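Shown here: the complex without one of its protein chains, the others still in place.
Right, chain A next:
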Amino acid sequence: MAVRSVGVVSPQRMVFDEPLRLKSGGVLPRYELVYETYGELNAAKTNAVLVCHALSGSHHVAGYYEDDPKNIGWWDNFVGPGKPLDTRKFFVIGVNNLGGCYGSTGPKSIDPETGEPYGSRFPFVTVEDWVEAQARLADRLGISEFAAVIGGSLGGMQALSWALQYPERVRHVLAIATTPKLTAQNIAFNEVARQAILSDPDFHGGDYYRYGVVPKRGLMLARMIGHITYLSDDAMAEKFGRALKHGAFRYSYDVEFEIESYLRYQGEKFSRYFDANTYLLTTRALDYYDPAAEYGGDLAQAFARAQARFFVLSFSTDWRFSPARSREIVSALVHSEKPVSYLEIESKAGHDSFLLEHPHYHAAVRAYLNQVAV
């Protein structure tokens, strides 16, 4: 890892005193964003790449922390010297979204009006709001234009939204394993996850902070259902099949099958570090995202104003955001005569493929980014 890692990194914090008006009508009078950067910003400031994170991601994209060397960034296989997003060429920025739970202002931050955590008072945030906040961060860093904005899943939505909200500020968009809008099935999964949290007795209407508890069971269930949708049937079958935990049935509702053990473990682990309100807000941001809505559902018309070149990637076994959804984006871009490339990667790993190292996937991104002028 040492050679190709960005190495030791440390998060930074930017405070914004100018109020942020949100799409929901809410206002954040003051907020903070936590971010990390890798590589060097060149003198002309033309080599900046923004990496947008997905549901449970954060600003910690690559490298590790000095005091916590096992805490490796979530896209460390993708970002670094000699990696597909090469930090010898690009200045890479990861930022924790507003409403997050990794340091940016979110539900567990102190509301200056009450002196208590925001909790249920934290306003709804949307993909567009995140882009707005990221744009202000870019302003502060003196970056008027990104060489590329890159993201997978919900991060891909932010990347697409960048091209629509700030067309003149993005030269390339890499939208990976994403969708132009959620289907009813996607929203249904999100709703089950939210109901798990909302119905947890420890949720207290979102103000669990003041009771010194967290809706752990609900968050665990939410993560379990999410996790199922991120994997493929084949990947699960290959990894777990019907393998039994104890070798024989015990005729109980305790863990009988290995897959149950795995899901419980993942859910439990997640519930220890992730904030339930952030999960609720973020899944809602996913549900709300639909750039075509204000154009009568015409995605091509929504993309008409984009000026970026696009690279859309999907994964064959991703059923959460299937390749067909990516092809909708591609069709709309072609309709608008936008420069776009598209690749469907053969992968067994389902939606999670975008986080994994895959030779064709990484080679394709590397080839595309090689062409990006800085």
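Definition applied: a contact is a pair of C-beta atoms (placed from the backbone, for glycine too) under 8 Å apart; a residue touches a chain by one contact, two chains touch by 3 or more; residues count from 1.
Operating definition for what follows: contacts and distances are computed from a predicted model.
**Student:** According to UniProt, what is the chain that's been left out of this complex called? Choose from "Sarcosine oxidase subunit beta", "Cytochrome b", "Methionine biosynthesis protein MetW" or "CRISPR-associated endoribonuclease Cas2".
**Tutor:** "Methionine biosynthesis protein MetW"
**Student:** Which one touches the absent chain: A:Ser24, A:Asn71, A:Thr114 or A:Asn370?
**Tutor:** A:Asn370
**Student:** Across the whole complex, list the residues on chain A that are touched by the chain not included here.
**Tutor:** Residues touching the hidden chain, for chain A, are 304, 307, 311, 327, 330-331, 334-346, 360, 363-364, 367-368, 370-371, 373.
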